[in-house]
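Here the complex is missing one protein chain, while the rest keep their positions.
Our next item is chain A:
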Amino acid sequence: MTKPLVAIRSVSKSFGEFQALRSVSLDVWPGEVMCLIGASGSGKTTLLRCINQLAAIDSGGIWLDGELLGVREQNGRLYRLSEREIGRQRLKTGMVFQRFNLFPHKTALENVTEGPLQVQGRKSDEVRAEALELLRRVGLSAKADWYPAQLSGGQQQRVAIARALAMKPMLMLFDEPTSALDPELVGEVLAVMKELARSGMTMLVVTHELGFAREVADRVVYMDQGAIVEQGRASDVLGAPREERTKAFLSAVI
């Protein structure tokens, strides 16, 4: 019996008065491609950030690869993990940001090698070879020595995907990876993500690209006001939604 790669149980999170997540529970299975859709403020990005521990949850628990994230349980109490341990847990996930967040003072290649060299402390010739292979995989072999400012948005996002993959994560998190892109550049990023999905990577994608969700996602989750409203196969949720709120959202988006 396989276990879920990510198990989210009764997770709540507030920012001051605003409740971003309301007791969310969800499993992500190994090899699964899951798309989170919903209006802005529905909590989908917060959920992603909680899995990567860029935001700390208020209550509930998230298990990644069987390991409880951010805290450890002892004698019925929870203790926060040290920064070092949280850093180690983060290595299991790769994060791709809406605004790329490439390091502007480093070339494309240096962006990709930074984590393996500095954090994992691996050997430089081996890391370099792998990084060049990753850049080839995202179609940017020719741009290895270019700085982010010299690249288009789509190219920057593909470097960011390569940077995340360089840490050899078990799970890739995408936070609206195409929302900051000019329309003509969206396709090249989605193509890289499709290739990644086909290679068997487990992916959790917050997106407004319903076409991508329909084509690639194994499962689509619709969130509203910090809670999961509806989930299921992409064709079901997007093609024949059961909930009124899902129907309203989809008709507003399309």
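Simple rule for what comes next: a residue touches a chain if its C-beta (ideal position, glycine included) is under 8 Å from a C-beta of that chain, and two chains touch if they have at least 3 such contacts; residues count from 1.
Here is the rule we go by: contacts and distances are computed from a predicted model.
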Name of the absent chain as recorded in UniProt (options "NADH-quinone oxidoreductase subunit K", "Chemotaxis protein CheA", "Heme exporter protein C" or "Glutamate/aspartate import permease protein GltK"): "Glutamate/aspartate import permease protein GltK"
Omitted-chain contact residue, chosen from A:Lys13, A:Lys143, A:Arg163 or A:Arg219: A:Arg163
Touching the absent chain when the full complex is considered, from A:Ser10, A:Ser59 or A:Gln150: A:Gln150
Touch with the omitted chain, as defined above, among A:Glu83, A:Asp125 or A:Glu184: A:Glu83
Options A:Val6, A:Leu69, A:Leu102 or A:Val138, residue touching the unrepresented chain: A:Leu102
Residue numbers in chain A that touch the chain omitted from display: 52, 54, 83-84, 87-88, 90-91, 93-95, 97, 99, 101-107, 114-115, 118-120, 147-150, 163-164, 167
